[in-house]
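Below is the structure I would like to discuss, written out as structure tokens.
A single protein chain has been omitted from the complex, and every remaining protein chain is retained in its original position.
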Amino acid sequence: MAGASTSMRLRLPIACIALEVILIILFGVAVEYDHDVSGEAGHKTNTTHHDYENEFYYRYPSFQDVHVMIFIGFGFLMTFLQRYGFSSVGFNFLIAAFSLQLATLVQGFLHTIMTGGKIHVGVESMINADFCTGSVLISFGAVLGKTSPVQMLTMAVFEVILFSVNEFILLSLLNAKDAGGSMTIHTFGAYFGLMVTRVLYRPNLDKSNKKNSSVYHSDIFAMIGTLYLWMFWPSFNSAITLHGDIQHRTALNTYYSLAACTLSTYAFSALLNHEGKLDMVHIQNAALAGGVALGTAAEMMITPFGSMIVGFLAGAISVLGYRFITPFLESKLKIQDTCGVHNLHGMPGILGAIVGAITSLAATKEHYGNGLTAVFPKITSDFPASAQAGMQAISLVVTLGIALIGGIIVGFILKLPIYGAPSDSQCFEDGVYWEVYLPNAYCIELGCNNVSITM
Amino acid sequence: MAGASTSMRLRLPIACIALEVILIILFGVAVEYDHDVSGEAGHKTNTTHHDYENEFYYRYPSFQDVHVMIFIGFGFLMTFLQRYGFSSVGFNFLIAAFSLQLATLVQGFLHTIMTGGKIHVGVESMINADFCTGSVLISFGAVLGKTSPVQMLTMAVFEVILFSVNEFILLSLLNAKDAGGSMTIHTFGAYFGLMVTRVLYRPNLDKSNKKNSSVYHSDIFAMIGTLYLWMFWPSFNSAITLHGDIQHRTALNTYYSLAACTLSTYAFSALLNHEGKLDMVHIQNAALAGGVALGTAAEMMITPFGSMIVGFLAGAISVLGYRFITPFLESKLKIQDTCGVHNLHGMPGILGAIVGAITSLAATKEHYGNGLTAVFPKITSDFPASAQAGMQAISLVVTLGIALIGGIIVGFILKLPIYGAPSDSQCFEDGVYWEVYLPNAYCIELGCNNVSITM
Partner (left out) sequence: MAGASTSMRLRLPIACIALEVILIILFGVAVEYDHDVSGEAGHKTNTTHHDYENEFYYRYPSFQDVHVMIFIGFGFLMTFLQRYGFSSVGFNFLIAAFSLQLATLVQGFLHTIMTGGKIHVGVESMINADFCTGSVLISFGAVLGKTSPVQMLTMAVFEVILFSVNEFILLSLLNAKDAGGSMTIHTFGAYFGLMVTRVLYRPNLDKSNKKNSSVYHSDIFAMIGTLYLWMFWPSFNSAITLHGDIQHRTALNTYYSLAACTLSTYAFSALLNHEGKLDMVHIQNAALAGGVALGTAAEMMITPFGSMIVGFLAGAISVLGYRFITPFLESKLKIQDTCGVHNLHGMPGILGAIVGAITSLAATKEHYGNGLTAVFPKITSDFPASAQAGMQAISLVVTLGIALIGGIIVGFILKLPIYGAPSDSQCFEDGVYWEVYLPNAYCIELGCNNVSITM
């Protein structure tokens, strides 16, 4: 790709405007307000009380927490790179704003296959669209620094569709439980992205460019992302569960998993460094693995005790992944995983799927009381807990299959030389796609003007 | 003003203490708790159920989102300047903390004209006060870097009063709809601030001072502001609407408008740059125009389709404004608009007012069902939708009139040489009003002590 134009002067406007116009037309044709958005439920003739029971009040705070995770959490987590902050937070913003619109359509379309009629939008569709967007951003983390924005928009188009198909198979056909998306969001997004970055392998990346690392301030910016993801993960896992004790329990279990995961992360980060020094990459990422690993089981009766064990394991696995598996993936399998999504989303996602399947085995009246059918609506005397556990396991296999095959195919689509991708020496550089003014160190002292850096 | 003292040693303490003492006295005389704050509704004798229906639970999450927009959103959006971060976030903090107190009094006083009795405070007054504060901060964005904190407090005193009068005329006398403040907040704040900065025109600003620009890290700080404004704008527009489907719909429409606006912003930012590079100023600001432009119509049945069209247009207009209109305003009309509030709040605010008027025309039983009188309480067979649309249009004219005339008058008040305003060469410099220690680049390497920069 070296030498090819990276100009976005025409590519990006054409992509953005074409995609947005198509979205607007499809929204005009196929979308209508959900009944508690339009007021069609006829409540105006009822008591005020009805207005207080609008889904808005029971979902919107969760939605906003998820929204912050998508735009601030993912966006700032990726600003750790020294000269790629504009792109990290800026392309994250662009891709997310696009994906949530497309996801609303594709998820809604698949849902209407079951129900008929138009696509209904409201706070639930907003949360589901953000979930799909999260999966796209996980894949973005794998290819971060090595792709053009048009390439990312193209990836998002295909990934949103494949995500929605996989989600539909799991939740609607296999009746799997996965409220926090260990499988649908994390496993899918990670392995899809890893396959894409494998196909886009750049053999000369390391030799020509050392900017694939952090500097002091960029690591502190990244901690903003980490902490928002960590704090709001209980809201993420519980955002779309049934109301009442289930939602309450989901948030609580996730909170304990994350707390235990944090101590595990610090322990293994120090242990694996020959001077016993902590590594910011581990803290920024592995401490979040406890949220990923409880994405399936958090709504179940896993107990705080079980949640903490899962979180502790997730943190350990994740740090070990950064230390040993990421270098192996890069050197042996030619998978260049910029943010280490395999360690934060891939392995902990699989762990979460397994924990979910195992926890499903204990889905009995004894543990759940009358709440059993609320958590597991399919479980009956004819469909025992073991069958549910089997469906959970099959769901993981299906997810991995669609993610791996889909990622390879989309990787080849993204390899076409039409997207204005950066050359190897331009990777991890904001200046390729952004007007950048870097501070002149002398000038900070002396008050002279800034110098524009071009490349 | 060159050579005049900029010392805040007496000016700022006198201003802050005098204003706060007056506020405290007026609060002591005129303010009391709203009935669901004092418990006067006598619910203690009722069931617990009543406590769960306190307005607090249905408004406070929205309030906190708005609060974050005011203090983090506006504050950090303005940190883009390379050496004005302390002032941006710090004076934003001071002005906002003052304005919300004064706004509570002035808005409450005007409201009691209608109802009699004392000023009642509670979560609704907190939201309304933050809205008024937002308008003051928009004007602050126009004069950013060129004024002293005492000057800004003085501006806030007058602007809060004028804002409240305009708001009262629009909402209580003209019965206009403007829940998200396209007119009352954005149009008013922008044109008021533009007139103030016109009167305070500094002909030698460009020649003597090149600090009116960003550096790398300051642009990333500014993105914190942008993203919080973007994420929480649905809460802003819906914070004070009626409960139930209206509030739900308002948030939803705003969310779609912002998503479409973001794609439009990226498209036009790349298109207008001769190398096709994105400009951080556009991303930080124009991507928000979709929220401004739906400030009036978001609670109406504008549909996601309509919202996305409005958002798309708003983003395009805003980028075009930064590229073509801001330079024109500065060179021809002598309006130095530091943050480009004309592009983010001025033009999109007017667009929002027009969209609101047009959307009102469709305020029929057919579209709204029984919800019609909830959104448009004045519309009857004697007062048709077209009359409502007319009132919306008149409201825009009134707002522009009060903002323009008020801004000019207040601009001349602020021109008095008593506020310790900075000289031209001191503009955009934190060191004038803050103790500043800048990092010595060599010292970061060598570990020597910091050097204090004075001017």
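Lettered A and B in written order, each chain numbered from 1.
By definition in this document, a contact is a pair of C-beta atoms (placed from the backbone, for glycine too) under 8 Å apart; a residue touches a chain by one contact, two chains touch by 3 or more.
Just so we're clear, the structure is a prediction, and the values are computed from it rather than from any experiment.
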Residue in contact with the excluded chain [from A:112, A:175 or A:303]: A:303
Omitted-chain contact residue, chosen from B:109, B:201 or B:434: B:434
Omitted-chain contact residue, chosen from A:11, A:198, A:249 or A:345: A:249
Touch with the omitted chain, as defined above, among A:151, A:182, A:235 or A:343: A:235
Residues in chain A touching the chain absent from view: 53, 57-58, 61, 65, 82, 210, 213-217, 219-220, 223-224, 227-228, 230-232, 235, 242-249, 251-252, 255-256, 258-260, 262-264, 266-268, 270-271, 273-280, 283, 287, 301, 303-305, 308-309, 312, 368-371, 373-374, 438-441, 451, 453
Those residues of chain B which, in the complete complex, touch the missing chain: 7-13, 15-17, 19-20, 23-24, 27-28, 31-33, 36-45, 48-52, 54-57, 60-61, 64, 67-68, 71-72, 75-76, 79, 85-86, 89-90, 93-94, 97-98, 100-101, 121-123, 126, 149, 217, 221, 224, 433-439, 441-442, 444-445, 449-450
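Methods note: only the chains that are shown with their structure count from here on.
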Centre distance in Å when chain A and chain B are each reduced to the mean of their C-alpha atoms: 32
